[in-house]
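Encoded as structure tokens, here's the structure I'll be asking about.
The complex appears here without one of its protein chains, the remainder shown in place.
And now, chain A:
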Amino acid sequence: MQGGFLIPYIIMLIVEGMPLLYLELAVGQRMRKGSIGAWKIISPYLCGVGVASVVVSFFLSMYYNVINAWAFWYLFHSFQDPLPWATCPLNSNRTGYEEECEKTSSTQYFWYRQTLNISPSLETSGTVQWEQALCLILAWLVVYLCILRGTASTGKVVYVTASLPYCVLIIYLIRGLTLHGAVNGLIYMFTPKLEQLSNPKTWISAATQIFFSLGLGFGSLIAFASYNDPSNNCERHAIIVSLINSTTSIFASIVTFSIYGFKATFNYESCINKVILLLMNTFDLEEGSLTADNLSEMKDYLMAAHPQEYAQLSPQLKNCSLEAELDTAVQGTGLAFIVYSEAIKNMEVSQLYSVLYFAMLLMLGIGSMLGNTAAILTPLTDSKAITSRFSKEVISGFVCFINCIIGLIFTMEAGNYWFDIFNDYAATLSLLLIVLVETIAVCYIYGLRRFEKDLQTMIGRKLNWYWKAMWAFASPLLIISLFIFYLSDYILTGTLQYQAWDGTQGQLVTRDYPSYALAVIGLLVASSTMCIPLGALLTFIRKRLKRERVSTVA
């Protein structure tokens, strides 16, 4: 989450999001089958695309519920006064605070030590944390409760999980905009940073964000659209859905950045106050003589008047900068937990805001999990072999149980590192490839003119040139360039690295992945992307065998 994110986001939405959403909805509505069946109709060699989508959904459901477990943990801990991440715990002889907590902030300590109990590197796995395991089991029980009765009950649950976050966002918008220093965050959000725009990583993360939030490439859109009436106007739906989606994202980011600005301003002012206190104590100046405004002049004066003492002091005098505070990008999912818990602890009635925020996070997470598990369960329940023997409840329970057991890996001490592996590599590359194959398949294998004719018979209107240009040229080109960048970035840096938490220093350090972790990453990416060529190969072999059988019979 960087400032100036809006430009890549909006451009990616217009070039990638809307056209691809329309494409998937149209394919589903035309072919009237789920993702595996629909691509088989377009070309028998593409049955692997649907399978790849299911594999990606499976990986996603494995690791995503851990986020809900963390949200539960924070939610349960919000019922205390003061909030447990507001102050550092005392050390054993009660003379001061815990050493690790002193070096970093109390919110980071709570996240890294008391929630995750993180180990210093991936190799030291440690034991399963029973508190996190309990929260994970609870999260899976909640998911099971919602999918137990099938899509009918899931639909009713989604009413709650989709509307509650809007209410909480509005409350937070009002609270956030009235916080001191929120304006700084908003200015930061709306000013584009040119050097970031030239960094391809920004564009990639914008594209991934669009794919994830619209649900492209997971196969769920095709599946849902196949239930639509054939004359449904999916063009209008695609535009409306993507506009609502991006408006919500921008709305949410306004709230986020105003709270971010509050946190940054608060930290900046405490930093200045610490410097002022240090100078006052060392030089025995009168209270109130040093303020934030005259700080720099007074520093120069003191440096001139008492050079030796000032020189002794200078390593402790930090240069406080608001820009630096706003730029602190916390890695990964820690952002949602560390940054927000830090902002919340400084608000009045922090328990209420904490409960609201983590309840909202939970709703969003459970909503995503429902979509994921539906994507896995639909092929299972569609196959007659399985449904004849087991009932719906048993199948869903089995899937949840397997995922829960695998998810216990992420509750170990090194679990957060494995989580980051899954988060970074399980879905991103595969989604790009799946969407690329989808676009090329519809435009060039099925034929753009034929698809255009199909759409005309369905919707009754001629296809706008804009969609044709996007599908045939812009979207595939963009995805290919993103791919090229990803691969070249990997080749240039040589090896993949991750951020490990060093408790002795109280900050993150960069380390290389060990070889077995690299093997897991390769397996993750390969198992979903290889489905596509493997599917084509299997179909080819099957056709060959059939032709041989036919020729021998004849």
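The rule we apply is simple: a residue touches a chain if its C-beta (ideal position, glycine included) is under 8 Å from a C-beta of that chain, and two chains touch if they have at least 3 such contacts; residues count from 1.
Simple rule for what comes next: contacts and distances are computed from a predicted model.
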Which of "Alkyl transferase", "Collectrin, amino acid transport regulator", "Aspartate aminotransferase" or "Dolichyl-phosphate-mannose--protein mannosyltransferase" matches, in UniProt, the chain that is not displayed: "Collectrin, amino acid transport regulator"
Identify the residue among A:W73, A:W203, A:W467 or A:W501 that touches the chain left out of the display. A:W73
Tell me where the left-out chain touches chain A, residue by residue. 32, 40-41, 43-44, 72-73, 75-77, 79-80, 87, 89-90, 94-97, 134-135, 138, 141-142, 144-145, 148-149, 226-230, 280-281, 284-289, 391, 393, 543
